[in-house]
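My structure is below; once you've seen it, I'll send some questions.
For this view, one protein chain was removed and the others were kept in their places.
Order of writing sets the labels: A, B and C. Residues in every chain begin at 1.
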Amino acid sequence: MTDPRTLSPLDLDTPDKTYLDANELVINMGPQHPATHGVLRVILRLDGEKVLGLECVIGYLHRGVEKIAENRTYTMFNPYVDRMDYVAAVSNGLGYCEAVEKLLSVEAPPRAQYIRVILTELNRIASHQLWLGTHALDIGAITPLFYTFRDREEILKIFEKYCGARLTTHAFRIGGLQYEAYDGFEKDVRNFVKFVRPKIDEYEELLTTNRIWLERTKGVGVISGKDCIALGVTGPVLRASGVKWDLRKAQPYANYKNFDFEIPVGLNGDTYDRYIVRMQEFRQSLRIIEQAVEGIPEGPIMAKVPKVMKPPVGEIYHSIEAPKGELGYFIVSDGSTQPYRVRVRPPSFVNLQALDLMCRNQLVADVIAVIGTLDIVLGEVDR
Amino acid sequence: MHDLINYITSYFGSNLTPGAAGNFFWATVYILLVFVGLSIAVIAMNWLERKILAHMQVRLGPMRVGPHGLLQPIADAIKLLLKEDIIPAEADQLVFWIAPFIVVLAAFTVFVVVPFGPTSAITDMNIGILFMLGVSSLSVLGIVTAGWASNSHYPLIGALRSSAQMVSYEVAMGLAVVSAILMTSLHGLGFYGVAASGDTGTLSMIEIVNAQMEQQTWFIFKFFPLGLIAFTIFAIAMVAETNRAPFDLPEAESELTAGFHTEYSGFRWSLFFLAEYSAMIAVSSIAVTLWLGGWLRPFPNALAGRTWDVIFSFFPGLTFLALGAITFYNVARMPRHPLFRIQTMGLAGFGAVLGLIGVVLLIPEISSHVQNVFWFSAKVAAFMYLYIWYRGTFPRYRFDQLMKVGWKVLLPTGLVLLILTAGVGMRDEIWDLLQRVTHS
Amino acid sequence: MNPIVAQNPPVATPFFFYLLAAAMIIGGILVITRKNAVHSALALITALLAQAGLYLMLYAPFVAAVQILLYAGGIMVLFLFVIMLISIERTMKERQFNSQWLIGIVAAAALGGLFITVFTKGKSLFPDGHFTYAESGNTQAVADLLYGPHTGMYMFSFEIASLLLLVAIIGAVVMAKKRI
Partner (left out) sequence: MDAMLHISTLHYLVLGAALFLLGVIGVLTRRNVVIVLMSIELILNAVNLNLVALSRYWQGMPARMGGGAGALHGQVFAIFVITDAAAEAAVGLGILIAFFRNKETVNIDEVNLLKW
């Protein structure tokens, strides 16, 4: 047997002895397919129901975000990043703002940092809720979707009250925040934490010990920590494989080092572990939010940033822990008002690489489960 | 003319099903009644499934077409009938055309032997239960041909999955059924130690219920827990047999878009839909007949006597009255707005109809005739609720897991169960045999 | 079981007989003439179901049930499965009848002639009874013959048949499986 990793998935040159022997079926899944979370196209090579290999065809949602950045000033580009991972727009904004701040050598004031953390963690919960709903829907449980969407609504309401937008929030500015937290922001957040805690138990009640859920997710899409690192897979997928790597702890940004939280880690690297890890992340995020909302300091929300930003010549790579994994921004400045080059390291795109490895020798139905568990957003994959 | 009237009236007072009495007129009337009732049940089921599922999922479900979406199924039916009937160019026209009819025919024909009451069945066959199993297994043919005729990958895989699933689960289903049939001729145990009426068992649906009456126990409780296990096997297998959640792989939307009927649209698609729901009702009726005492009201023996009979005869009327009351409660909750006036009136009218039916059913003459059908339908309705509940709660099995459940869990359990049932039933004979062997 | 059932003689027997017989004959002709094997299989299913109806008319409900359950629901599904597994497009383009089809037809015609001769010559030998007598629990009677303690003369054959089926299962798996 050759190492499956060296085979091209669509290596159709293998002689098909007869029609029957070769019930190797090439099936095209997507780009219009209900379970690929957008416009992902997967070409599957099947032996009956067994997946021999697959190839992702991406780019259906390509908008040239990175190229657009070269023609916009630093401030003007800020809203564009919201459109990459549109279910976790706040995290995208945080990463970009922090990267530019690093380039400008400014730091957002503490109050801004705290509010940023609260909003980002709320966004992490919203993103995970959306993931949970769609993932469960793909596996056939239709009810969790409605539960998670009901609760995600509360988060979106807070976003809307804070900045007027629900999805593509554009909440942060380079150097801090534009808006002061509205009256009652803290109360809203506290109420939300109180509201959502039992709801997370409710999701777990529906799924965690459900026999069919266990059978569908245990041992499915297994990937080892080594393979994860080799493929650059990050985020909950990496942690579920037993690698304790979370940028919030490993290279703390914002002021995550001030908060007390744990990094949930899985053992087997299968779909179930990824599910459990994300369920725990809900709770950890709630912990962070609670601490942050208690400790919001008074003070300014905007650092001193020049009106026309002209960062010094140089380059910077800054990455944060987005809900889906490591979201990195590599910005090259030529000293003008516009970045010379912006390169985004989107977690979805990198994690998608692992799909082929995770699906080999699994069944077609597992491909759906694995796509769901990778938690990809095509806006981010294609940019 | 006189003969004709005589022929028609001769059936009154008969204690037979019209088919068994050989009365064509009444057999036709019963067939029409059953099929009209079935269509109404499918329509009601369509609405109820949406509403119940919606309320399980913290949403409202259809609310726009008619008050509380009551007219939604009718609107959907009109939409489906008006849609273009597309036959793909590469499809096998004839087979593509004929496949939905096979499925519908198989799903509807089984109702010929379903006993809604001791005389309220179209006919009673010597081989009733075998007929039901056999004819319902014919729908596999329709599904396979539908998938093949579409000449496309997804329907073909869906059809192969579906038929493999149905064929596999038929085996487990059959074993559970056989154990129930065995019980018709076996003496009970302990508390339910009532003798079976004869040496021979029966396959006739009506006789199976009569046997439960004579033995004073529903078969689900007979040889506890053997009857219960058989019922459980059947209850699992029947969900798989009708391709419903959590065994709805052939229609796994996330994987196969819509399974074997991907290429179908409009009227032909609605036939598949109709067949699916009537098949659900059909297998539920088998389960009710075999294990839950068919048309028998709860506790026909423990709570026997004139008083109890009268009390239980109020149930059909009271149920409809309660439904009417719920409707009127909702009428009171309707928004007081001129735009909602017609809807409110419609809902009130619906409630009035329900209440009227309830009042009519309270008349002793009518209730005594309708009781059996009511209890049977109530039990079947409980199964329908179960189907919806499953759909709201369970994720979907994977194909290999589904096969594993069928072949490695249900089948061995069914075999052991069958042997145990026979062993417990023949305990005296086995005991005699052992004594003879040890004494000689 | 239900003695009253049998007191009512069936109605319109000739009509149903000829209807079902026509279905069988047409189905049979379609089976041997269709190019597409799926069409043949569907025609065969029609013929088999019509035959189940004839069994019912012959007061053999159990055999009818077995016919529907096993033939139409089991064997024909197997046929359809296999037809779907093999590519029939190419087969459909090829010649449908083999080179000795003429000889085959002649031989069949000779056989038919033999049948006709025997029917006409020895008509008196053939039973010409009318069926008006009562039916009793058919399933129970068949069961008595198969497993009855005193009348079960086919019990051994039944066991042999089960063995045959086992052999057939194993044989089919051995033959059809790619790698055992």
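Here, a contact is a pair of C-beta atoms (placed from the backbone, for glycine too) under 8 Å apart; a residue touches a chain by one contact, two chains touch by 3 or more.
Just so it is clear, the structure is predicted and the values come from calculations on it, not from any experiment.
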Worksheet entry | Positions on chain C contacted by the hidden chain, ascending | 13-14, 17, 21, 24-25, 28-29, 31-32, 34, 37, 40-41, 44, 47-48, 51, 54-55, 57-60, 62-63, 66-67, 70-71, 74-75, 78-79, 82-83, 85-86, 88, 90-91, 94-101, 103-105, 107-108, 111-112, 115, 119, 126-131, 133-134, 136, 138, 141-142, 144-146, 151, 154, 157, 161, 164-165, 167-169, 171-176, 178
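Operating definition for what follows: only the chains that are shown with their structure count from here on.
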Practice prompt. State which chain is most central when centres are taken as means of Cα atoms.
Written response: B
Discussion item. Taking each chain's centre as the mean of its CA atoms, which one is most distant from chain B?
Written reply: A
Worksheet entry | Centre-to-centre distance between chain C and chain B (centres being mean Cα positions), rounded to whole Å | 30
Worksheet item: Just curious, how far off is chain C from chain A if you go by their C-alpha centres, in Å?
Response: 62
Worksheet entry | Whole-Å separation of chain centres (CA-atom averages), chain A against chain B | 46
Discussion item. Quick check on chain B: which residues sit in contact with 2+ other chains?
Written reply: none
Worksheet item: Touching chain A in the complex: which residues of chain B?
Response: 53, 56-59, 153-154, 157, 245-246, 248-249, 252-255, 257, 391-401
Discussion item. Taking the touch rule as given, give the residues of chain B at its contact with chain C in the complex, in rising order.
Written reply: 16, 20-22, 24, 92, 94-95, 98, 124-127, 130-131, 133-135, 137-138, 140-141, 144-145, 148-149, 156, 160, 163, 167, 170, 200, 202-204, 207
Practice prompt. Quick one: which bits of chain A touch chain B in the complex? Just the residue numbers, please.
Written response: 25, 27, 33-35, 49, 136-143, 145-147, 150, 206-207, 210, 212-213, 215-216, 363-368
